[in-house]
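Have a look at the structure below, then the notes.
The complex is shown incomplete by one protein chain, all other protein chains being positioned as in the whole.
Chains here go by letter, A and B, matching the order in which they are written, and residues are numbered from 1 within each.
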Amino acid sequence: MAYLRNRWYVAGWTSELTEGGGVLARTILEEPIVFFRHGAGIAALRDQCPHRFAPLRLGTVSNGALRCAYHGLAFGADGECVRNPQGPIPKAARVRAYPAHEAYSMIWVWMGAASAADPALIPDFSCISDAPARVRTPGHSKVAAHYELLNDNIMDLSHVDFLHQSSFAQGSLSSVRPQVSTRGEAIRILWSVTDAEPSVINRQHGGGASRFDIDTEVVWHAAGNMRLAVTMRPAGGAPGPVLVIEGCHMMTPETLASTHYFHCGTRNFAVDDAALTAQRAQIARRAFDEEDKPMIEAVQRSMGADTDLLSRQPMLLAGDGGAVRVRRAIKAMVDAEHSQGR
Amino acid sequence: MAYLRNRWYVAGWTSELTEGGGVLARTILEEPIVFFRHGAGIAALRDQCPHRFAPLRLGTVSNGALRCAYHGLAFGADGECVRNPQGPIPKAARVRAYPAHEAYSMIWVWMGAASAADPALIPDFSCISDAPARVRTPGHSKVAAHYELLNDNIMDLSHVDFLHQSSFAQGSLSSVRPQVSTRGEAIRILWSVTDAEPSVINRQHGGGASRFDIDTEVVWHAAGNMRLAVTMRPAGGAPGPVLVIEGCHMMTPETLASTHYFHCGTRNFAVDDAALTAQRAQIARRAFDEEDKPMIEAVQRSMGADTDLLSRQPMLLAGDGGAVRVRRAIKAMVDAEHSQGR
Partner (left out) sequence: MAYLRNRWYVAGWTSELTEGGGVLARTILEEPIVFFRHGAGIAALRDQCPHRFAPLRLGTVSNGALRCAYHGLAFGADGECVRNPQGPIPKAARVRAYPAHEAYSMIWVWMGAASAADPALIPDFSCISDAPARVRTPGHSKVAAHYELLNDNIMDLSHVDFLHQSSFAQGSLSSVRPQVSTRGEAIRILWSVTDAEPSVINRQHGGGASRFDIDTEVVWHAAGNMRLAVTMRPAGGAPGPVLVIEGCHMMTPETLASTHYFHCGTRNFAVDDAALTAQRAQIARRAFDEEDKPMIEAVQRSMGADTDLLSRQPMLLAGDGGAVRVRRAIKAMVDAEHSQGR
């Protein structure tokens, strides 16, 4: 299936793009892109010099332009060549520039028609940027799998009971039927468990309560951006604090078989405990990198190149409702893009 | 050429499948299979959950069923789903089960129609299981080559004079014309050398005799199972012990370009000398892994994807008689399978 192009994709954390001339190179939707800062903004250029096809990421930034390391041509944020050491600037000397935007401490890039690149279309992840930096746990992994398998993994959290027994498992998501709903383009799935044990990592923060009513909600925005919120209330209306753990899981396709997985968690308790933040970041990374990633990569290898799940008529379970709705939505959006001639 | 399917293949040594819930995963004829013990038997299932295609080998065994590590579906030895944490068991919830059998301390699996899977068709390797465990030298290598190149290597032992000069070379197999014969489906090749020096590894066990009449016999059973017996008699009927060294060389295709090579040797002398067994195991492993394997992998690379030797009109020598007859037999068996519609 073709990529969805007219959407914003996360290209990185803004902290990855240092001040002072650094560049960030990422392949997104199979296109090599190099990012650098210019003035107050972020430039995103096709990572290939039009002269001899050298990657511009090997170059250096000065005066807001990126100079190729091979023969010295320099390009501005709009992709136009601004310097040719060997003579006048040729008319054809330009590279593709992509709309790029900084929001919610992430770098976003628009992979479709530049005229349609409205920053207002960036989904709301203020849950990240509103939280104090000291409770955030940003991370980035590369996963050798199609991004829809990663969407599936977040949209169907019933796997938590089995794959993350020692960290995130709480109550038993796999034994309740989740509710799936649609709001505009967004798709929401909600698991509600009552009178349940909290997960290992949240257990100690209940202020004395040991059983909770827990809502676990995921809201998806195309193509692979998900907000995950866990809300824990002392069971049966007992007194005690309401714990809220929020996070984002952003899947940006690198190729049809590899995905950038950006993630970040926050919380509303122990907000001054930096050691706790470090510990939770480590637990999350271990779960994503040592439990989810190997499993999803194994699924990709097991499926082979064709990861179009629905066309393979899998045996679906109750927990697949959200993931299946997301897959159908993506297919409809891609079809719409193509029928509009993009 | 297609694989021969209606035959028993060695999948592993039974010692590889530990008691207490272990699994053994092997790809055989390009099919991923997971083995585990249930009751007194061995189960062999397609290593892919029908829900989301996770490899079942990542799961755990309990009560004779294998539970998927991703979403918790469990499957019994017959491939039927026995537990769905999310609700009733769907009708489609099953995986392919392969006939599997334990014999001669090996795990055998049948890759064709289950109805034809008769354990009586497993070739006789009692030479291994009848020998005391303390003289056996079981081993397993993965070789990046088509299994027929490995068959060739055992069926044409004239290479021993050149490739294994410091270990197995005895007399000069390359200078005698071997006898090839057929018994039912089995193919036998025999090299007889007289008044010859024994090989380096057998030299010291002749009870004082220094020259021997040596018969080296290989019997092949489809698709890649060979028994190799060396019988050494003091030359010219002189008094002294008769040494017999037996072994098996079992080639199981993983893919068209990679093979599981299982091997084991035994002997009828110094049967209580465990140190000698360890030493002979090490010499054999070195010969297989550092002499045969690199050579056969180099031949595979040199031939490229097409390893159908006979179609390439090679220059054949006297020693190729057994290997060529085996290749023709395999081709006829595969053709027969296909004409029967398998």
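Rule of thumb we're sticking to: a residue touches a chain if its C-beta (ideal position, glycine included) is under 8 Å from a C-beta of that chain, and two chains touch if they have at least 3 such contacts.
Here the structure is a predicted model, which means the values were calculated and not measured.
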Check: From the list A:Gly22, A:Gly41, A:Pro90 or A:Gly207, which touches the chain that is not on show?
Finding: A:Pro90
Check: Among B:Ala113, B:Ala278 or B:Ala298, which one is in touch with the chain left out?
Finding: B:Ala298
Item checked: Given A:Arg52, A:Arg203, A:Arg286 or A:Arg312, the one touching the chain that is not displayed -> A:Arg52
Note to self: One chain isn't shown here. Among B:Thr27, B:Thr60, B:Ser174 or B:Ser192, which residue touches it?
What the structure shows: B:Ser174
Check: Where the complex has a chain not shown, which of A:Ala69, A:Ala144 or A:Val244 is the residue touching it?
Finding: A:Ala69
Next item on the list: Please give every residue of subunit B in contact with the chain that is not shown.
Entry: 152, 156, 158-159, 161-163, 172, 174-175, 294-295, 298-299, 302-303, 309, 314-319
Checklist line | Where the missing chain touches subunit A, by residue | finding: 32, 47-48, 50-55, 58, 67-73, 84-87, 90, 92-93
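In this text, only the chains that are shown with their structure count from here on.
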Notebook entry, point to check: Where the CA atoms of subunit A average out and where those of subunit B average out, how many Å apart are those spots?
Noted result: 48
